[in-house]
Structure formats: structure tokens, C-alpha cells
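Of the protein chains in this complex, all but one are displayed in their positions.
Chain lettering (A, B and C) follows the sequence in which the chains are written, and residue indices restart at 1 in each chain.
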Amino acid sequence: MATEELTLNIGPSHPSTHGVCRLVVRLDGEIVTHVEPVIGHLHRGIEKIAENRTYLQVVPLTDRLDYVGSMYANWAYCRAVERLAGIRVPERAEYIRVIVCELQRIASHMMGIGSSAADTGATSAFLYAFDQREKVIDLFEALCGARLTYNYVRPGGVAFELPDGWIEQCRAFIEQHPSAMLTIDEFFFGNAIARVRLKGIGVLDADTAVAWGVSGPAARGSGVDWDLRRDDPYSVYPRFDFDVPLGSNGDCFDRARIRLWECIESCRIIEQALDQIEPGPIMAEGLPRLLAPRPGDAYDHIESARGSLGVYVVSDGSPRPYRMKVRSPAFCNLAVLPEIAVGYTLSDLLVILGSLDPVFGEVDR
Amino acid sequence: MTAQSAGLALAIALMLAGAIGAVLLKEVMRVMIALGAFLFGVAAMYAYLGYSFLAIAQVFVYVGGVLVLMVFAVMTARRADGERPAIVSRHDVGSAAVAAGVGAMLFLSLRTAFGDTSVPVSRSASDLASELLGPRLVAFEAAGVFLLAALVAVAVILKGGEER
Amino acid sequence: MIALAVACALFSLGLYAVLSRRDIIGVLVGVEIMLGAGSVLLASLGAASGASSGSVQAIGVMVLLLAAAEAAVGLSLLLSLYRTSGRSRVDELSEVSG
Partner (left out) sequence: MTSFLLGALWGVVGVVVIAGGAVIGVWWERKVAGRIQLRYGPQQIGPAGSLQMLADVPKLLFKEDVVPSGADKPLFKYAPLVVFAPVAAAIAVIPFAKGWAMFDTAVGVLFFLAVPSIEVVAILVAAWAQRNTYSALGGLRAASQMIAYEVPRALSVAPLVLLAGSLRPTDLVAAWRWWWVPLLALAFLIYLISSIAEMNRGPFDLPEAESELVAGYFADYSGMRWAIFMMAEYGAIITTSLFAAATFLGAGWPFDGALGVVALIVKAAALVTLVMWTKWTLPRIRQDQLLRFCWTVLVPAALVQLAIVGVVLPWL
């Protein structure tokens, strides 16, 4: 019974925008004919603020980029600074970074799967995922005292040694995690309603994904075989044996379910890292109290839970970065939304948005 | 006043108030509510006369079907513009006179057919069934065919509008 | 006798709506009121004359069905008209085809 087009403003404060995003949607009946994400509601000027902080003081700012996966922004920034200043990170610190970042990937993907579930109305699956996220966050709390903004990875290493018994706690977690993932797989992804809600919705083909710079699970769901941990190896990743799960259809189902398998792969990586880790220093020696790298610039990127997260830092020789720029995967992934959401219904639109798993702290910066 | 005459008074009040509202109100949703009151009053009237099946069917088909359809059409057709949609009318003495005249004529011509309205006894639904499927089977089937034709007509009209 | 008077009054009201409303939805409302008045008349006449309840209710149900069909067709006309012209005046009905 469609008559005329209806303009609907979703957000900036809406249960399903996963942060503060405004979607200007035009509807023909319930069919989306046009969608435009209006971003910037969470813009805090982090890149500009960074120009007035010392290199160490910028680390807490990077926590506020992707607040669902703070460890990643910490690490990407620290890698750029280390490259700029030529700092060698001790091996134990590299292992710890890998462990916490893979844990962070699990925590972040739990949010991604959980929001896919919540968007389709499966609130229980959402809480099952959050139960697992809670366990990871407990581990982080034991590690650095913070539950959301860790400020744990620092230029030159990590802030604190692993507390006593932490490795055992971590092993206990990764032992139960894969079976919990299989439970969610059966409970949510195996459900007939969830399948008809997610399959064939918001199809993103591989070429479009590459053309728009989509990365991470959102691209791998479309079959783009690209993972920086394997394709541009950094840190100690070459020492681990792991697979990169790929989807084939590029629909919401694949994008959401890829995250599930990635969590299981993360468990494999953590297990190997826990086996290989050896005692040693956790912070590079001989670091000056105030870092002031020689003039120059450096870029480094890592595979975050959302995709390729890059940080570009320019130094003019002063103790403050001359410029810091973040290549944010959430921003690039969100940009593809108008491409893939048109022609589906309003209900699908929010599921598609959820399956891209944007975090607006990182989109708006 | 007995419960029954109270029921009759209620039914008549509902019908008249609803009809007057539906004819004179301007805002379209209020017209719909008035129409709902009228339809409800008709159902109450049926119930008072003892045709309980007809009363329930009235609520089912009219309130749940026809009225909802009308409100639905109003909402889909005019929800976007934000103004309070009003129904335009052209009140004039001529149409009022014609309407009143027809009503009066009806009353006068049918007056003799009515005796004193007796308070009827309760009637069950099963004699309705035997009536519908017995002597009035042809009419019943014809009504079915008519409904089908109406459905087809709706589809054709809406399709034609879409193509434009 | 009250029922007859009420039914006739209702019929006049419905007729007045049909004559005075310029909007299809208003006309439809008027037609519904007229149909309702007719059914009430019929039912009370049936009750007064002692006709068998089955036959009265059968005819009532028929009227009900016709009214439903009428409303469906009328409303689809309304929507179709609204879609083509953005308005729903009765005068424009003569221009609708198909």
C-alpha cells in the first residue's frame, strides 16, 4: 500500500545505531530507497588534541577511538611511534600484546555478534555473547584495572607485568570459549528465523568491498581473503598457526558468523602464545622519559577487530607529535552502508548496519 | 427502567451520536472514531434485538475489518504531510432538505409495517447456519462470488494506480 | 416504532454526508451509515414481525458482506486517486480509469 516516500530520521539516539549515528532514511512503504549516514555526533577532535600531548599522553586518547577494542588503537599507535623512534620491543611484551589483542578481538566480536542478535530481536543470544565478553573484560580488569579504556600498550612495551595466576585464568577462558561459541552458533545462527532474517540480506560483493576499502570481518564475509596478521605479518604473528575464516555470500549472515569462527581462531593463537611466552622484560630499555623522535613520519597498521587499523604519525623533533592520523576501519566499513542497504526493508537496514559493526568513537574520532 | 430498555437507550444514543459526529466532524480520525461508535451502536442494537450472532459479526467485520481498513487508508494516504487532515464538506440547505425529506418519506411509508416492537427472545446461531445453507444458499454463494469480484477489483484498481 | 424513527434519522444523516462531503472518505462514511441504518431497520422489522431469527440474521450477514466489499473497493479507489493526484476529492473520480 505504498504511497509517497517517507523521510525518517533514525538516531542520533536510537536503540540500534550502536552509538551516536544518525541515518537519514527515505522509505517507500517499508522499503529503503535512500540512506545516508550522518556522522560526527561523537567527534571529539582526538587527532587534533594529540598534537598538544606528549607521545605517552596520546595513548589514553587512542583508548577513546574504538572503545569496544581499545587495545588495538593502543597497539597501532605504539607501533607507529616505535617505528618513528626506532624502538625495539622486547619479545615478552610482543607476546603479551598478541594475547591481549586476541582477547580484545573476542571481546569486540562478542559485541558484534551480540548486536547482530539484538538487531534481529534475539535478546537472549545477545546476552550469551555478552557473558563471554564479560569474562574477557574481567581478565583485562585483573591485568590493568580498567574495564573499557585500558591504556595498557605503551610505546616500547606494555604497562604492567601479567599478574600472578593470570595465565591460568586465561587458559581457563580459552578452554571454555570455543564451546560457548558453538552454543551461540546453534542457538542463534542455527535458528530458522535468524537464518531468514540474515541470509541474503545486505549482500556486499567482493569487488565492491575492495573498491570501498572495506576490511576486517565485513570484507572477509564477502570472500576477500585479506588479513594483515597473515598477509603483512607484524609482531610475532608468523610464529603462530591459524586460519583466516572466509564467507562466500557477503550477506549479513556471513559477516556475523565469520566473527564467531575468528574468535575460535583467536583462542588457538592465544593458546600457542601462552605456550611460547617466556620470562623477560616487558618494556624496552633505555627509553627517555620524554620521547622526542627525530623529524620524520611513520605509518603502521594492524588487523583490528573491525579491519585494517592504521596510524600515521609525523614528528618535527619536538616531544609532541606534529600530526597524528588514524585510518579507521569502522569509518570505511560504514561508508559502504548506502551501497548495500538500498532495496531492503527498514528492519533489514538496522541488521545490515549492525553486521558492519561500526563503533562511532572510531568513525568520528 | 429495566436493564433492557437501558440497553436500547444506550444503543440508540451510540448510533445517533456516532452518526452525527461522523457526518459533521472535520478531522478525519475523529470522523473514524465517530463511525466506530455508530457501528458499535448498531451491534448493540442487534444484541438488544436478540441477534447476538449478527451483533458479534458486526463487530468482527465492521469494526475489525471495514473501520480498520478505513483508518489504515487514511494513515497511509496522508501521514507524511504533518498537517491535521480535514474532510472538506459543502454544507448547504438543499442537501440537508433532500436528506431529511428522504428520511421522512421512509418513516411515513414504513410506519404501517411496524407494530409495537416486542422484546424478542434469544436466538441461536445454528438456525442461522441452516438458513444460510438451506433456503438462502444461492444468495450466500452469490455473496461469496461478489466478495471475490470485489477482491479482484481492488487488485486491479491498485495495480492501475501503481503503473501510473 | 422508536427503532423505525432512529433508522430513518440515521439514513438521512448518511444521505446528508454523501451529499455534502467532497472527500471520498467522507462519502464512504456516509454510505456505511446508510447501510447500517438499513440493517437496523431490517433487524427491528424482523424482530417486530416475528420472522424467523435465521432468515433475519442471514440477510443481515449478506448486507455485512456487501458493505465490506463496498468499503474495500471504495478505499482502493481512494488510494489510487490519492496516488495519482495527491488529493481525494469526489470531483476527480471522473478522471480515474483502470
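A few notes on this one:
One rule holds in what follows: contacts are C-beta pairs under 8 Å (C-beta built on N, C-alpha and C of every residue); 3 or more make two chains touch, one makes a residue touch a chain.
Worth saying up front: this structure is predicted, and the values here are computed from it rather than measured.
Within the full complex, the chain left out of the display is in contact with A, B. Residue in contact with the omitted chain (choice from A:52, A:124 or A:176): A:124. Within the whole complex, the absent chain has one touching residue among A:20, A:42, A:136 or A:194, and that is A:194.
Chain B residues in contact with the hidden partner, per the touch definition given at the top, are 1-3, 6, 27, 29-30, 32-33, 36, 52-53, 55-57, 59-60, 63-65, 67-68, 71-72, 74-76, 79, 82, 84, 122, 124-126.
One chain is missing from the display, and on chain A it is touched by residues 6, 8, 14-16, 30, 117-125, 127-128, 131, 188, 191, 193-194, 196-197, 345-348, 350.
Following the convention adopted for this analysis, only the chains that are shown with their structure count from here on.
Chain A and chain B have centres, each the mean of its CA atoms, that are 60 Å apart.
Multi-chain contact residues of chain A (touching two or more other chains) are listed as 1, 3.
Residues of chain C found to touch two or more other chains are 79, 82-83. Chain B contributes residues 8, 12, 15-16, 19-20, 22-23, 28, 31-32, 35, 38-39, 42, 45-46, 49-51, 53-54, 57-58, 61-62, 65-66, 69-70, 73-74, 76-78, 87-92, 95-96, 98-100, 102-104, 106-107, 110-111, 113-118, 120, 123-125, 127-132, 135-136, 139-140, 143, 146-147, 149-151, 153-154, 156-158, 160-162, 164 to its touches with chain C in the complex.
On chain C, the positions that touch chain B within their shared complex are 1-17, 19-23, 25-26, 28-30, 32-33, 36, 39-41, 43-50, 52-62, 64-73, 75-84, 88-89, 97-98.
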